[in-house]
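I'd like to ask some things about the structure below.
Of the protein chains in this complex, all but one are displayed in their positions.
Per-chain residue numbering starts at 1, and chain names A and B are given in the order in which the chains are listed.
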Amino acid sequence: MTMHPEDLDQLAQARREEEAQYRHRICVCMAAGCLSSGADKVKAALEAGVKERSLEKDVLVKGVGCMGPCAAGPLVAVDIDGVIYHDVTPDDVPAILDSLEGKPVKRLEMPKDSPLFQRQVRIVLENSGKIDPESLEDYVAANGYAALFKVVTEMSPGEVIEEVTKSGLRGRGGAGYPTGLKWSTVAKARGPRKFVICNADEGDPGAFMDRSVLESDPHRVLEGMAIAAYAVGADMGYLYVRAEYPLAVKRLKQAIKQAERQGFLGNNICGSTFSFHVDIRLGAGAFVCGEETALIASIEGNRGQPRPRPPYPAEVGLWGCPTLINNVETFANIAPIIRNGGEWFASIGTEKSKGTKVFALAGRVVNTGLIEVPMGITLREIIFGIGGGIPDGKRFKAVQTGGPSGGCIPEQFLDMPVDYESLASVGSIMGSGGMIVMDETSCMVDVAKFFMEFCMTESCGKCVPCRVGTVHMYNLLDRMTKGLARMEDLDLLEELCDMVRHTSLCGLGQTAPNPVISTLRYFRDEYEAHIKDKICPAGVCQMATAEVYA
Amino acid sequence: MTPTTAQQARVKTLKINGRDVSASGDQTILEVARENGIEIPTLCHLSGLTPVGACRLCLVEVKGVNKLLPACVTRVHENMEVFTDSERLRKYRRMVLEFLFTERNHICAVCVSNGHCELQSLAQQQGMTHVRVPYLYQKLHVDASHPRFKVDHNRCVLCTRCVRVCDEIEGAHTWDVFHRGIKARVITDLNQPWGTSETCTGCGKCVHVCPTGALTEKGVSVAEMAKRRQFLPYLTMMREERG
Partner (left out) sequence: MSSNKVKVATVWLDGCSGCHMSFLDMDERLVELADKIELVYSPLVDMKEFPEMVDVTLVEGAVASVEDLHKIRKIREHTKILVSLGDCAVTSNVPSMRNPFKLEDVLSRAYLENADLNQQIPQEVIPKLLPHARPVHELVKVDVFIPGCPPSADTIYFAISELLEGRIPELSDKTRFGA
């Protein structure tokens, strides 16, 4: 079917009017976090309660995407005063329904003025927790697909790229490559066909930003991909999602079908000559497939292992054709940039890092969950403001960003702005958005060992430094945490870090030593305590007692 | 990447270790270096097979590029300045070799390839007199189920030459790589014993491209297994001529 501008408006208007008929709307978070703590039962109980009280015409119960404070789920948002209830059970339903015409249920209420909500700026997550992720009409009613419409009917591919370049958006997968530059490279590359790939192989331990976006607002990612395809001249796109995200996959499949039916995907999009099809490919759980050349190999049906770059996928990618690969969050930023203009986006953030960043805040912090903050916010504001500080009166020790490729940042840098350059300058990286807070009960040697074990088991085994070097580094760290290491081992560890970092084939190996390098830089005394005094200062590591011949 | 335009194939001049050399635009640093008698160590690379850049022995420094580049897959460009033999590179190469020696059980003294082994020669050439990292002593098996050949995983360096020659030259694709990381292993068919393989043609190309004593003929004793590789450049040349 062909969409015209008035059809889009009509669709949006119809949905808005439909919703306006209700006096109250109760939104239940149906993202994976809340689902796992029983949100589906809460929703069913709410629906049953509404029916029982014959309020079907007045009260709308709907499932929405992620609201953020995942640890406090199931979460329920009620329109009166925009209150959010936490840890809701089916037993709370009568109280919630009783309160609709009066005051909110105090005991379930999350404080609205808390910095958790106040300090956030939502672009990527603007619809998360508000719209029904399974409804295209809901997305359209929230200005969805307006950007795609504008692009294909009013803008040239060059203009689209210019707008993205103007926005200053940088890749949200971790490395921060300028998105506009990448798009223009693919647009200029020559090939029989071009492809757009969305990298949704989110694999960092503790990171769930992409999953949440896909579960909460799948159409936003599809719209971003379609705009990108228009800009670079691609007619086919692949969403590479890890199979461990069944809910995201289900909603994406549904969203693709809906978008095709309404003519937002498929042939002659919005009545134009532009055609773009999207297909899903499931990753089988290998972390390395998040590396772009390995991901491409995996889509092609080959063993998922990286190849040397250059040539970059922009030139030689999927099936040898020029290919644009961006991360979920990058694509999720595109529609608002087109809708509001690149300058608007560039006004948020710092000089070199524009816009916002979604972080999965985890570890020893009061408020864990998903947050979106403007670039340039300080780590202190995130951890002690939004995160609510360290629980149980413990002391902050370090924050780990960038997952297994990142580093641990100690207290003296807490007032540093969060942007690509600043994080790199202290030996970490922005990464895809994992942020793990550690307090005095964390042993930094143990943390380094944890990440090294991850890299060791996730190494594809193709190049020698990563395949063997990660094992040696892990073994040395393991000896240290058991009190079996000698001081020479520390020198050897540093030598191995240097070698693996500079000689590995892909990003996995090149960054695998980062957690070790950064903890050695800031917490060397802890390493020395393990080696010289056979003591774990944080009390985490169990020292070996048996006789050892070393 | 196959160069198609005349521009890419144009003659280039560059410097390797301070020496001026010329090359055609589609050549790799390794090819140009070898043409000019400049030795760059390699292990996974074998002329006639698709390069994979996996062993990292051929890493070189290129002026103006902040990372090290594998000479086997990096194409030359005009005015490039390449350094193949810095102290840093030599150190990294020795470490790659140390890693390989620790990874599996390479005991040269009792190996059929003793004296004909590329890993052994590389260690000698690169001055790797001992291994400073602890050996891993992985327990790996030997598959001697094939009537003429055997594979000893204790000697395998995962260069994947066997995988590539079987796929690209013989066209059988009997070999592949299984598992990942330190557990990676070459396998025949879907990890079936080699002797039961239905795809193996018994051509023996894998045996003769293998740089170590991992793939060998049966019935040879210590130091008797010399590999014959003349077929590879010959076959490659014949195929190229036929287009």
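Keep in mind that, in the parts below, contacts are C-beta pairs under 8 Å (C-beta built on N, C-alpha and C of every residue); 3 or more make two chains touch, one makes a residue touch a chain.
Computed from a prediction, not measured in an experiment: that's the story for all the values here.
Colleague: With respect to the chain omitted from the figure, which of B:A123, B:C159 or B:L232 is a touching residue?
Modeller: Touches the omitted chain: B:A123.
Colleague: Which of B:F101, B:F149 or B:W175 touches the chain that is not shown?
Modeller: With B:F101, B:F149 or B:W175 as choices, the missing chain is touched by B:F101.
Colleague: So one chain is hidden, and I want to know which residue out of B:Q138, B:T199 or B:T236 touches that hidden chain in the complete assembly.
Modeller: Per the contact definition at the top, the residue touching the missing chain is B:Q138.
Colleague: In the whole complex, what residues of subunit B lie against the chain that is missing from view?
Modeller: 101, 105-111, 114-115, 120-121, 123-125, 127, 129-132, 134-135, 137-140
Please note the rule applied: only the chains that are shown with their structure count from here on.
Colleague: Please tell me the distance, in whole Å, between the geometric centres of subunit A and subunit B computed from their C-alpha atoms.
Modeller: 39
Colleague: Subunit A touches which residues of subunit B in the complex?
Modeller: 1, 52-56, 59, 67-68, 70, 73-74, 91-92, 95-96, 99-100, 102-103, 132-134, 136, 157-158, 176-177, 179-184
Colleague: Within their complex, state which residues of subunit A touch subunit B.
Modeller: Touch residues, subunit A against subunit B: 286, 288, 303, 307-308, 310-311, 315-316, 456-465, 467-472, 475, 492, 495-496, 499, 502-505.
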